[in-house]
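Removed: one protein chain of the complex. Kept in place: all other protein chains.
Showing subunit A:
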Amino acid sequence: MSVDVCEAPHCQLVCENSSFLDEENSLVSLVQQLHFNYKVSLLIPDCSSAPSHLDSVINSFSSFVLIKNMPVSEFIDKDFLETAVYPGSVCALSYRTRIGEDNCVALMPNGRLRLSLDRHSYHLLGIEGKVSKFRSKGRHIVSVDLTDSSMAPGGRGYDRLLSGLTCRLPLTSDFLLSHQQGVQSCLKSLLSRYDWSELRPEVSTKVLHQLTCPSDLGSCDAYSVMDWLGAVDAGISSSIGSSSSFLSTYTCPGPQRMATTALSISVSGFLLPHHVQILIMEVRQFLEQSSSPWASLTVHGFTDNVVSCCENEHGRLRGGVNFYTLLMSKGHDYKLLIVTGSHDSCSP
């Protein structure tokens, strides 16, 4: 029996052409459903500096905190439930835990606590869950709605989860936490008990000169667009140009033109979808007033995220790819490219 060893990592690409004016477009729901964003990259050709209103939006991504060695049971602490979980808007993700290898935890703004556990930890916890769809080493997914009445402090479900997380499986991890109303004011008592640091998303701005770009990005096929955007983001563009070079034959796709300048901005950290939404609106407004023909915005999710969009399961395998690129042109039309790895049940 022969085995096909030519298998490359599988990914799914979804392309959507739509309009911001279309009430049924899926962009808003997609942006809001992806809670755990790691990096946002923006590319605007024929632009050398961001106007002040766009600049202020880019710098307004809220700060987040890194809490060290925090027990997961803190998420069901009565005080934390009342100040952060019930009002909503708090997001937490275990940091430096590798999905598929370690136990990973995520808390979503809707109050759902999601744990991705190995077989041994799952049995110790004693809370009903589901076998991972990707069946990686007996992994189980436990999902608990902390806003459910059975999970109210004192309730049967609550007591069972509390004893599981404090006695049978006292899981601890470093966590990234973010809150729309500001972490410090909402989570004061929690932070007072642990070693923590407040962090600002890192903003990097580059002005690219003499950038060879496709003259009509919208007409290029999706794979070429993403290769080209990746090349620009990785700083490869300067060496592009010759199809006969010994080192690389990669060239800019389609009919080309030279953009005198291009603005490349990236923000990385623990980014909330709310700010991504504001940034999209601001870029649209900017495009209407500027000479730039289009802008691209790419949002990368965390590789080791437990959940993908629609609260489906996310795994890694060899890539853990989960990102989307939004190509906006003047007017209201846009092209959305959503990429997910083979271990991702996102179905936008």
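FYI, a contact is a pair of C-beta atoms (placed from the backbone, for glycine too) under 8 Å apart; a residue touches a chain by one contact, two chains touch by 3 or more; residues count from 1.
The rule we apply is simple: contacts and distances are computed from a predicted model.
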Omitted chain, identified by the protein name its UniProt record gives, among "Signal peptidase complex catalytic subunit SEC11", "ER membrane protein complex subunit 1", "Ribonuclease P/MRP 14 subunit" or "Exosome complex component MTR3": "Ribonuclease P/MRP 14 subunit"
Candidates A:63, A:180, A:268 or A:290 - the one touching the absent chain: A:268
Identified contact with the non-displayed chain, of A:110, A:181 or A:248: A:248
Where the unshown chain meets subunit A, residue by residue: 5-19, 22, 24-26, 38-39, 41, 66, 95, 98, 176, 197, 199, 221-223, 226-227, 229-231, 233-236, 239, 246-250, 268-269, 298, 300-304, 318-319, 321, 323, 325, 339
